[in-house]
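For this depiction, one protein chain was excluded, whereas all remaining protein chains were kept in their positions.
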Amino acid sequence: MVGGGSDAFIGAVHRSAAVLDGRTEFTAGALSSTREKAIDSGRALGLPDGRNYGSWEEMLEGELSLPDEERIDFVSVVTPNFVHFPVAHAFVESGFNVVCDKPMVLDSGQARSLVNAVEEAGVVFAVTYNYSGYPMVKQARHMVREGHLGEVRKVIVEYSQGWLATSAEENGNKQAQWRTDPERSGVAGAVGDIGSHAENLAHTVTGLEMAEISADLNAFVPGRRLDDDANLLIRYEGGARGVLICSQISTGEENNLSIRVYGSEAGLEWRQENPTELLLKPAAAPAQVLRPGNDYLCVEAKNASRLPPGHPEAFIEAFANVYAGVAEEIRVRKGEREPGGAEKGFPTVYDGARGVHFIEKAVESARSERRWTDARWRNATNGNVASGNGEKPNRRVQGHSG
Amino acid sequence: MVGGGSDAFIGAVHRSAAVLDGRTEFTAGALSSTREKAIDSGRALGLPDGRNYGSWEEMLEGELSLPDEERIDFVSVVTPNFVHFPVAHAFVESGFNVVCDKPMVLDSGQARSLVNAVEEAGVVFAVTYNYSGYPMVKQARHMVREGHLGEVRKVIVEYSQGWLATSAEENGNKQAQWRTDPERSGVAGAVGDIGSHAENLAHTVTGLEMAEISADLNAFVPGRRLDDDANLLIRYEGGARGVLICSQISTGEENNLSIRVYGSEAGLEWRQENPTELLLKPAAAPAQVLRPGNDYLCVEAKNASRLPPGHPEAFIEAFANVYAGVAEEIRVRKGEREPGGAEKGFPTVYDGARGVHFIEKAVESARSERRWTDARWRNATNGNVASGNGEKPNRRVQGHSG
Amino acid sequence: MVGGGSDAFIGAVHRSAAVLDGRTEFTAGALSSTREKAIDSGRALGLPDGRNYGSWEEMLEGELSLPDEERIDFVSVVTPNFVHFPVAHAFVESGFNVVCDKPMVLDSGQARSLVNAVEEAGVVFAVTYNYSGYPMVKQARHMVREGHLGEVRKVIVEYSQGWLATSAEENGNKQAQWRTDPERSGVAGAVGDIGSHAENLAHTVTGLEMAEISADLNAFVPGRRLDDDANLLIRYEGGARGVLICSQISTGEENNLSIRVYGSEAGLEWRQENPTELLLKPAAAPAQVLRPGNDYLCVEAKNASRLPPGHPEAFIEAFANVYAGVAEEIRVRKGEREPGGAEKGFPTVYDGARGVHFIEKAVESARSERRWTDARWRNATNGNVASGNGEKPNRRVQGHSG
Partner (left out) sequence: MVGGGSDAFIGAVHRSAAVLDGRTEFTAGALSSTREKAIDSGRALGLPDGRNYGSWEEMLEGELSLPDEERIDFVSVVTPNFVHFPVAHAFVESGFNVVCDKPMVLDSGQARSLVNAVEEAGVVFAVTYNYSGYPMVKQARHMVREGHLGEVRKVIVEYSQGWLATSAEENGNKQAQWRTDPERSGVAGAVGDIGSHAENLAHTVTGLEMAEISADLNAFVPGRRLDDDANLLIRYEGGARGVLICSQISTGEENNLSIRVYGSEAGLEWRQENPTELLLKPAAAPAQVLRPGNDYLCVEAKNASRLPPGHPEAFIEAFANVYAGVAEEIRVRKGEREPGGAEKGFPTVYDGARGVHFIEKAVESARSERRWTDARWRNATNGNVASGNGEKPNRRVQGHSG
């Protein structure tokens, strides 16, 4: 693990998620940007001295110096955004598998470069769009893809929080500080931090690619340099329409991520704060409440549960499903396991690149006088629109994003 | 009553709402556009022959020929949209009080003319934006106006239905036929039919006036001539932002009208399909669930309930609250009752005009290349922005829209 | 109407419910137990002087003196409990149809006598177990009766309120005063007032007859003479088990009536405070949310709605459904309408008698040392167990209780 020292809540989530299923051990790390804090954090978390590194560069060197079978199987990059690229790129180039937090990198140039590196190195690369790990998201995805909704016409995706409704960054909140700082977060605030989750959720569930967007970005808190609220109209390829709402000034909201998809034959609805319910709303029959652990679910959703129905699993378990997918894929690559069958999908470097593209386009649209901004994402490395080409072997095996 | 014969569900709602509290009797009508159906409907509903008119013109004449104290106290206009103006205008000019269905008229010209007529005649004029009659909407309005939310920053208002997801107008559904027909409905479909309710709800609760809008209107069902889905970004006067979503192709939704308002200190949420719950979400305290009939509510909300807590009241009762407000105001005008105190507000001709303006601007925006379309509503008759001027005696006494 | 003057909330509900559908007019009354208040109330409510009676005896005499076609079609008895019997009995004996509030009478002796009178007079007699009028209760009843749940095994019915958690009767609350007074309410408090509703709801939905009960009645508020809380275990004929919970000291509950029924193949759940949702929970498929106004409902549930889906109807509308059933049945009796088809059921004198029996048995059980108290209800007039005999023509035509 790189980053994720004692202060950082997301580091602990990654560790819990990784070990939850007993497939992964936490064996090495460079847990902070300053040597002393890194070493202290590693000690507190029980890392052996030899692999408790003072910086990610030392870690890379140290792990490379170990015999193959002793090296880490993968590295998790959980630093602030601006550090993702150098770390991820360096580890990929050295042949390590990588799990990287989102947004993957700061701009499309970095994204292109990273996609190239991953394709050349042939490593497993996951981006922790963790919400895609929820069983009922997998079920939603399944139902849309299988046509249970008919032709998809409308997507409403929302991610509303309230924790930045006041100037938390000026009151010592470290999360708030780096997330509202363009140097460390990139060109966008709320759009980058949570809008990218919303975009990924919509894409994961529907497979739709954005064609054009119209974004209204706002910074409500005086002195804030990045957007803390954003509302977008979306036109998808193929004619579907969308609305994406994200906000960190929606007072009283905690972590209100939700998606609704309306097709010609049914609608569906899922809300992250009550993640064990998926509503299917047919045109002329009673709405159905689908819940995890039941036999009536698709195999991907069933595989994503550890417990019988009614024993709720939540955020950490969904996060763990991303790690479980990575662990499985690594085993396939190592030849320890047959591919095919019940693979657990996970978001890949292409999802990461799409997310970075979305953030850039949202900012571009917000600054434009024109109503619509072209937001088509073309695969960084070959100029094709990614959706539907399906030719990348890497993606067929790994990913959600087929 | 003009319109509202046997076929029309909304006519029956108006009648139930009007008589619910025992303050109004159904005494005269011209219930259909064809003489025979009008007479038949009136008979079936128990109108006395002498006041069961074959056309609205005959009704106007007939009622005018009666001595003052025998005439109807007010007329309800519940015809398809395109008939609202001539009927309402004629009755207003003859000095009758009017309750008119929404959207009030077809365009701003008609609206201006009607506002003028109402101001000159000094009659009571209500538009049945019935959702404003719900007790918890009145409470929401109270809390926003009293500053319980702090400064309002964001409004998300939505009205989603699914009943036009298929081509109902080609399958004999009469409601669908006139509502999708530009000749009878005006320039907009979903925006006019339900978007205008959403606009009114947002304005009623927050008092905010739209400055600019950016609208994406769509017609998903092949052959449909008016929008059946619309999504709007809104910039309000004073800096608040909004999203307005309306749709009649959101399969599986029944009548899903909801509003959320986020202020600097708290958020609130109300959903029409579960109208007895109003959520208040403070920044740093547990969310509160406010429910009708309780002593902790404001006087307007308390006055809008007939029953003790836990005995739900719903759509018809909210509708009846509009009628109760009109009946009360008429009594005040007649001198039968002191003004002041616990008046029940109701939407006025100004709300109606604002709604028509909104519909026009949404259509204009959807056709524009520019991102933002000016949507400021100026009082039809004096060129001032209506909000905040507060000088119209009519509005001070009557209305919600101060 | 007898009773229901200005003070009494339930009188207003009866009037609103009766007139809601335009089938009934409020034409005569003796609205209070004291002449002066009766006359004042009647005037305030617009009764013509000639039929604004000072006592129910005068009203009975006055109406009898009118020609048949001018008399009231039925009388609503909405007095405190102890007055139900004399009024209802006298009007029945004089051949009037009666709508009577619940609990119907004070004891089984009165119930027997009233059943006899109704059978002899052949009048229509309804008891306002109004919760049976909700569309989704009718749907629940339909699904149980049609076997959608398989064999019914367990019923959990609950009616919890909190308004008597303090000594409201000593603080000037008139409702509290008579409801906690054995002279006016009878042998039971909460059990009589709301437990009887719960019993009726369970019977209406399932058709099950109680065999044995075990009741724990409590009076939590010091000085209270009747129970304010009761919990019962039930063994039904045929082997099903039940739990009935009722309380008026459940602080924070408003009017929380709910029922759950578990069968061998599915369960169902309905809650009065959110009456537009009926949950069906099959053993091996997603739960379904059934809502009023939809085509997938049974005919009785469809007939019980006035509005399209998503336009909620609630307490008054359910109450109005009882009145609509009575109005329809009276028309059938008068020969104005063919029987059969879409009759709207309503609770009859037998439901009323069953309820009184239940109250007596609950009190008896609470005083007994034995675990189980026989609670089988036998038809007052012929000694047979009522359920299943189905021979009473009166009941076949009228009622819910077949």
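Per-chain numbering from 1; labels A, B and C assigned in written order.
The definition used in the following text is that a contact is a pair of C-beta atoms (placed from the backbone, for glycine too) under 8 Å apart; a residue touches a chain by one contact, two chains touch by 3 or more.
Only a predicted model underlies this, so the values are computations on that prediction, with no experimental measurement involved.
Across the whole complex, the hidden chain's contacts among the shown chains comprise A, B, C. Only one of B:Leu280, B:Ala314, B:Ala327 or B:Ala366 touches the absent chain when the whole complex is considered: B:Leu280.
Interface note for the absent chain: among B:Arg51, B:Lys138, B:His197 or B:Arg291, the touching residue is B:Arg291.
Note on the undisplayed chain: of the listed residues C:Ser250, C:Thr276, C:Asn303 or C:Thr348, the one touching it is C:Ser250. Which of C:Ile156, C:Ile259 or C:Leu290 touches the hidden chain is settled by the complete complex: it is C:Ile156. The chain not shown here touches subunit C at positions 149-150, 153-154, 156, 162, 165-166, 214, 216, 218, 220, 229, 231, 233, 235, 241, 243, 245, 247, 249-253, 260, 262-267, 280-283, 287, 368-371.
Residues 280, 284-291, 294-296 of subunit B touch the missing chain (whole complex, contact as defined above). Seen across the whole complex, the unshown chain contacts subunit A at 9, 12-13, 15-16, 19-22, 26, 45-46, 161, 163, 253-256, 272-276, 291, 293, 306-317.
Assume only the chains that are shown with their structure count from here on.
For the self-contact between subunit A and subunit C, the two sides draw on mostly identical residue numbers; the shared fraction is above half. Each chain's centre was taken as the mean of its CA atoms, and the one lying most distant from subunit B is A.
Separating the centre of subunit A from that of subunit B, both taken as means of CA atoms, is a distance of 43 Å. Mean C-alpha positions place subunit A and subunit C at a centre distance of 56 Å. Under the contact definition stated at the top, the residues of subunit A that touch 2 or more other chains are 280, 287.
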